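As you look at this complex, bear in mind that one protein chain is not there, while each of the others sits in place.
Right after this comes subunit A.
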Amino acid sequence: MAAVFDDIRLEDIPVDDVDMQDLEETYAVERSIEFDRYVVVDGAPVAPEAKVGALQKVLTKLFSQAGSVVDMDVPVEEGRTKGHLFIEFEDAGAARRAIKMFNGKKLDVKHRLWVNGLDDMERYGRPDFSTEYREPVVPEFEATEYPRSWLQDETGRDQFVLQKGEMTAVFWNRNNLQPENVVEPRRNWSNSILNFSPHGTYLFSFHDQGIASWGGPQFKRLRRFAHPDVKAISMSSTEKYLVTFSSEPLEVSDEPNEACPFGPESRGHQLCIWDVATGVCVKTFALPPQQQLQWPMVKWSFDDKFCARLGPGAIAVYETEKNFQLLGGKVMKIEDVQDFSFAPKGIKLASNRPNDPPSTVMVYWTPESNNQSCKAVLIELPNRRVLRTINLVQVTDVSFHWQNQAEFLCVQVDRHTKSRKTIFTNMEICSLTAREFPFEKVEIKDRCMRFAWEPNSDRFVIISRSENVNDNPAIAKNVVSFYAPEKKVDKKGVIIDKELSIFKKWKLVRAIDGKFSNEITWSPAGRFVCVAAIGKIGSRNENIDFYDMDYPNTEKIINTATDVNATLRDVAHINYASATDYEWDPSGRYLAFWSSAWKHKAENGYKVFNLAGAIVREELITDFNNFFWRPRPDSLLSNSEKKKVRKNLKEWSAHFEEQDAMEADSATRELILKRRNWLDEWSKYREACKQTLSESGLSICDCVELSTKDEDCELVEEIRETVVEESTEEVPFFEE
């Protein structure tokens, strides 16, 4: 039987003192709803209630791009939507993506969406949320040291870097004297090599975390470029941008991270472009699909206004000043394009007006296809005007060789015979400053392996090898050929054929066969060229040959052709079989060869030669790895100023010889300084003498010059008669 408690009213039961803590604990509702999965969308269209379904459908589709939408709540009031709505995403990441992707997005002409996290709404609504504009904190300006300080060296010396084992040191070149340290040698400066930028301003070191740039008089660290596991770097033409390539695709976390220089769009990319001065990553690229990797993958125009990449059937040209947008908004589609190259300098095209800025020129080639011949095409950027096209047949390969001033372009065309058994080379040389871009063809029997223009000039050297001869590797069969433009002069040296100075014809100056030589290196100042056989350790003969293209004594030259603008002479033959690398100093006076332990372990060290092939300095260093000169920017002197320097060279050289003597020995140095002082004192003393003499109306006199005027001279004629021989002879008298 059930007990009836009629007189008990529920209201009267005191519940306040009932301990329900255990129940509350058990049934407590999880309050921590993940608000970060919700976003508030504002600015959506205000629609009648009937259209809510359609609106939801559209928006769900849109927001699904960021992640799957779990729920969407569209509040309705008085039969119309309120213009804002709530979306629940599957996870917080999707919500964040949605905010990033759609905040500020224009849905149509009238509606722009404002997307915020629900968390944020709460934060914005809090009374302590300040809507006042706060000045962003600008980091204090830190002055860097002058990055080109080394150019201000009083004696204009060059720097070079030596790497030995873990140690790296930077030195001043002091000719044949012990080099002077620029900074203390450093241990583990770089994981592998170090690299100078093309004009020598920055030194780059490789690390696990990325690249670091160094510079200034003390080689302090300037910037870090955090690109893990960088394998290769390259610099743009004006040292503004750095390109890094890593074998590992970039991993970018979804969390926005101050320290990470990359945005989420860079995920998986392997190529980064950095602003060298600020250290900011300006662009990243994924690798083009299915392509053989060619370094450098990003090529730059001479003024860094454009950079370009080769893709399958296209060249992508980017405008650096417009945030690396594609030029004209799209890639340049060129079917089957194989390679391209920018002119290294701006070109004053003949069709340009005199005051036009120099043009950016690019050249590319496409191979033969079923119904088209092989083509090499010169185009002008940014207007993509085709300047010149040449058609080629039976082509195996094409490579481009620009002269450093971009006055000439050599298109090296490796052609095959019809049987495809042998390959030979044609040089198609284009004069870019001439009207109509004339091409001049130079034919070679063999295949050209190396080609090198003389800097700032119109001469070149090639190494070629015949393919259909004995393949015994012990037989030297490379041919070194020197080419120069034809020059027709009469006996007095006056140019007869003036047309040749406009339409150049290249002529073989001399071919030297039976060589192992495989490298050509011109002095940066021109005139002198060194041809070397590198990596032929077994060779006992001289493997490095120095040549002078303007030998002054024409009796000793080795030209085979005389009507050319060159007087060739072999000035020296050197044997340095263990050499693995070489580099000219930026002034073009010294050529360094070195034997790197990275390549082999024999005779590691370096040797520096002068122009004439005489050894200036040599060192044998175990574990020696690398030697490289610090490049210099282009000279700021105008041509007329350079001419003046050349004219006064004799005067200057006296000055330099004195400095050399001072460098050689401190005692001499003191003496020279003392003498200089004496000389100064003396001229001051004489100046004072002039003063005292002028008081008496006299003038200073160091030597009595004789008058050369006719009236002061007297002509004395002296006639001398010398009797050379006197003999008496009896002449018989002939009567008959």
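The rule we apply is simple: contacts are C-beta pairs under 8 Å (C-beta built on N, C-alpha and C of every residue); 3 or more make two chains touch, one makes a residue touch a chain; residues count from 1.
Here is the rule we go by: contacts and distances are computed from a predicted model.
> Which choice in "Arp2/3 complex 41 kDa subunit", "Eukaryotic translation initiation factor 3 subunit I", "Cell cycle control protein" or "UDP-N-acetylglucosamine transferase subunit ALG14" gives the name that UniProt lists for the one chain left out?
Its UniProt record gives the name "Eukaryotic translation initiation factor 3 subunit I".
> Just to verify: which one of A:A667, A:L706 or A:V723 makes contact with the chain not shown?
A:L706
> Who touches the missing chain here, A:V76, A:L326, A:A612 or A:C689?
A:C689
> To test your reading of the contact rule: which positions on subunit A touch the chain that is missing from view?
Contact residues on subunit A toward the absent chain are 644, 648, 650-652, 654-655, 657-658, 661, 672, 675-676, 678-679, 682, 685, 689, 692-693, 696, 698-706.
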